[in-house]
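Just one protein chain is left out here, and the rest sit where they should.
Labels for the chains are A and B, by order of writing; each one numbers its residues from 1.
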Amino acid sequence: MPDFLTLTLGGLTNGAIYAALGLALVIIYRATRVVNFAQPALALLCAYLAYSVNRATGGYWLGLLVALVAGGVLGALTERVLMRPLRRSGELAPVIATLGLLMLLQAVSGMIWSAEPKSFPYAFDFRGAFSPAAVFVVVVVLVTAGAVLALFGATTLGLRMRAAAFKPEVASLVGVKVGLMLTIGWTLAAVVGALAGVLAAPPFLSPTVLDAVFVYALTAAVLGGLENPVGTIIGGFGLGVVLSYVSGYVGPELVTLASLAILVLVLTFRPHGLFGRGVARRV
Amino acid sequence: MVSQEEIQAAESRAGGIRSGRAPRRAALPPLVRHLLWALLAFAVVVAVSSVVDPFTNVRVATVGYLLLAAAGLTVLTGLTGQVSLGHGAFLFVGAYTVALLVTHVPSLPFWADLLIAAAVSGVAGVLTGAAAARLHGPYLAGATLALAVGLPAITQRFPDFLGGSNGLGFTVNSMPAGLDVPTTRWQAWVVWATVLLGMVVLANITSGRVGREMRAVRDDEVSAALAGIRVGRTKVLAFLVSAVCGGLAGGLQAFLLGTAAPGSFTPALSLTLLAAVVLGGVGSLWGALWGALALVALQAGAEELAHGLSLRTDVANFLPLAIFGVVLIVVVLVLPQGIHGLLRKIPLRRRKDSHVEG
């Protein structure tokens, strides 16, 4: 039976990854009211690219860099090619489009890198309860989250992005290039998602490895009310710890169902998440 | 604001067409008409299954159970507007119920196994529906996706009982003594007989009062509630109906493959079912048929293509998924009004020759 401290620390590390992927979802949801179901596949493709660079050069950091850049490019492309034509086509169409992209990218990853798990390196030594690799994950996610929050809260770019998200028409009337803001939002989200993918990949990368991580990330985002970056970060870390206890004390195969139970329980009592605004919004 | 007016105008036009058709509909009672269609369809299946090879018969049967699963999802997503990304979970329940009954209670006839599988997945559907009744849009999609990812993992929890990741293999001797037809042909008949019975029930449900109530809930929950419709109950009912269909489909799949394994019920299966529904046309049971046919045809086409081009196994294995993804994207993009346009236009156009409509 694993001890409480180990489980807690392991949960924090996993939670950081859920928080990062959840943050990617929230950035896009705030801007477009679309849950990007393609996010895990975008992150997966980036992680595989990092894997290939790792294999070719033996360096972790160049792989990470390539993944982040690829994430940004893929995010921008997704917005421009796929989402922009669907901006006025109702609620269901963008969801279906992201699901289509999810299937396509997951299949492409499997075609290129096969369904066999590939061993993926950690950034640092991962041994021990409070390993350098674990600390790295938590610190990187916290710094990233801080940077995203600072961007939204303290820069004029962030102000323009928020305005474009809240009231696109009004934003355009005061001179904001709303389309550009959406592209930047998708780019930013996909970069954060790619980071989450690379952090989630070790020890083994396979085409479905992010499915469950995505479910936890979405749960974290929903706990945060889908629009609240801070709530999502807290939700991600909290969920990571709770699921770690479930895994350690009950069984790892029940973790996803436990996540579902938490999601349903929270939404039953707080329909807009733990940190969501009480304002009724039709979603 | 104007677009809403347009939608209302389109709806009133659609309503006019509906009411205009009412006299013609009254010619035959719906149940009789649906049964006649089902008999005709079964005759076609028997005819087709008698001339094709065993391998194609498996595909014919596959169209059958996918049709039932997609039709159930159509009721849920098309009629009540609840997007489920986890419908594979109900197929999982049905498949494992059949597998367990065949293995542990061999004295039961196979039709009883199917009925029990339908009942068990119906219970699962009611539970899911009750939990999901307050969830909308992305929240519901996320919760159902969690179900699809999480449920198959319980086979690892009870490896002795549920067979772990290898699943449960079994054989059913359902063919009556004295009947001498190839196994796959018999299987196709059993599958289609069950599916068509299910479709008749679905067609009756959706063309009647319950179907109208479901559409009212989808269009506007508040108005539906004001009109005296019990919104929560209607949504749970939709989950029940679609879960029973999914469970039956899963049971039939297990029957066809002789196994129930967690690897068959991945999230990709759930997404593929949704792809079938979207591709066929959300909101119409006919759409489920086109979708199921297209899925099997695309799968077959992908296999041919992979074989023809002698693609690597990895590429060949993932080709169908890639094609489904591309198809979903293309369907959404080339219809300028999106899925809602498809939803409102195509059923209208098809209505000329359809009897089960949504």
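We adopt the following convention: a residue touches a chain if its C-beta (ideal position, glycine included) is under 8 Å from a C-beta of that chain, and two chains touch if they have at least 3 such contacts.
Quick note on the criterion: contacts and distances are computed from a predicted model.
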Chain excluded from display, named as in UniProt, from "F0F1 ATP synthase subunit epsilon", "Regulatory protein ArsR", "Pyruvate dehydrogenase E1 component subunit alpha" or "Branched-chain amino acid transport ATP-binding protein LivF" = "Branched-chain amino acid transport ATP-binding protein LivF"
Where A:Trp61, A:Phe166, A:Phe204 or A:Tyr249 are the choices, the one touching the absent chain is A:Phe166
Among the options A:Val140, A:Val178, A:Val192 or A:Leu267, the absent chain makes contact with A:Val178
Tell me where the left-out chain touches subunit A, residue by residue.
-> 156, 159-160, 162-163, 166-167, 169-178
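Operating definition for what follows: only the chains that are shown with their structure count from here on.
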Touching residues on subunit B, where the partner in the complex is subunit A = 83, 85, 131-132, 134-139, 141-143, 145-147, 149-151, 153-154, 156-157, 266-268, 271-272, 274-275, 278, 282, 314-315, 317-319, 321-322, 324-329, 331-333, 336-341
Touching residues on subunit A, where the partner in the complex is subunit B = 29, 35, 37, 82, 85-86, 89-93, 95-97, 99-108, 110-115, 207-208, 211-212, 214-215, 218-219, 222, 226, 251, 253-257, 259-260, 263-264, 267-268, 271, 282-283
